[in-house]
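Here the structure is laid out as structure tokens; the discussion comes afterwards.
A protein chain is absent from this complex, but the other protein chains hold their places.
Right after this comes subunit A.
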Amino acid sequence: MSRKGVGLAAFDRSRITSAQYASHGSSLRSTDASAFETQLSVFRSLLQQFAQTHAKDIRSNPTFRAQFARMCAAIGVDPLTSSNTTSSGSDKGGGQSIWAQLLGRTVNDFYFELAVRVVEVCGETRGENGGLIEVRKVRESLMGKSMEGAPEITEDDILRAVGTLKPLGSAYSVIKVGSKPYIRSVPKELNTDQSAVLEAVQVLGYISVSMLMDNLKWARARAQTALEDLVGEGMLWVDAQADECEYWSPGFMLESQRQEAAAG
């Protein structure tokens, strides 16, 4: 009889307790949220200042640029998209547009310009590589062309630049072959066998039917088909003067040039 919590009042009590917990929790949440919002707005304004003062560094220093881009991404500010997408957290419309303008002059243009040059490289080399080029090769090609003292470009920059092309509905996309990122400038899907072949080609620069049979345990017909498909797409070159037909990745043309330059 005297045990607590058994009577009807116990139900009331527990209801009251849980309601109190809930109200306290929500008040905690709201204070947390407002605190976070304040922090975020403070941080944004600091970031804005930061971008303003370091605009030059952002343009010229690749590691700095990458860090900055990562930082922006982490707090939900994408320097590459237009200003509208991040307007929710800000109550000052004017400040927002300055923010966008500011970045527009520094980071945005940098990536757009880079994107144009990436498109140029892809277009120039499409005939020899079938529209699939390793990001590293694009970088080499861009660095080779640019003048002395031009800002250094990283692969990260190139990937971001290709990302800026997305709103144009273009065919440019980044795909992974093995562990390496490639830019694909023709709208084609690679099947798994083709990807496997391209991955295998990365090792030596070339591959043959028997190498595929040995290493991937493929039947001859399968290896032959995959290779011929890729030749048909213009993504591999045939060397018929070897003992066995060798299928070369056009990316290795750039490679050999570097070796040549180092040797000579």
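Definition applied: contacts are C-beta pairs under 8 Å (C-beta built on N, C-alpha and C of every residue); 3 or more make two chains touch, one makes a residue touch a chain; residues count from 1.
Assume contacts and distances are computed from a predicted model.
Quick one: the chain not pictured, UniProt calls it what, "ESCRT-II complex subunit VPS25", "DNA-directed RNA polymerase RpoA/D/Rpb3-type domain-containing protein", "PRELI/MSF1 domain-containing protein" or "Glycine cleavage system H protein"?
For the chain missing from the view, the UniProt record says "ESCRT-II complex subunit VPS25".
Using the document's definition of touch, tell me which of A:7, A:123 or A:232 contacts the absent chain.
A:232
Just name the one of A:64, A:112 or A:252 that touches the chain not displayed here.
A:252
By the contact criterion defined above, which parts of subunit A meet the unshown chain? Give residue numbers in ascending order.
126-128, 130, 206, 231-234, 237-242, 246, 248, 250, 252-254, 256-257, 259-260, 263-264
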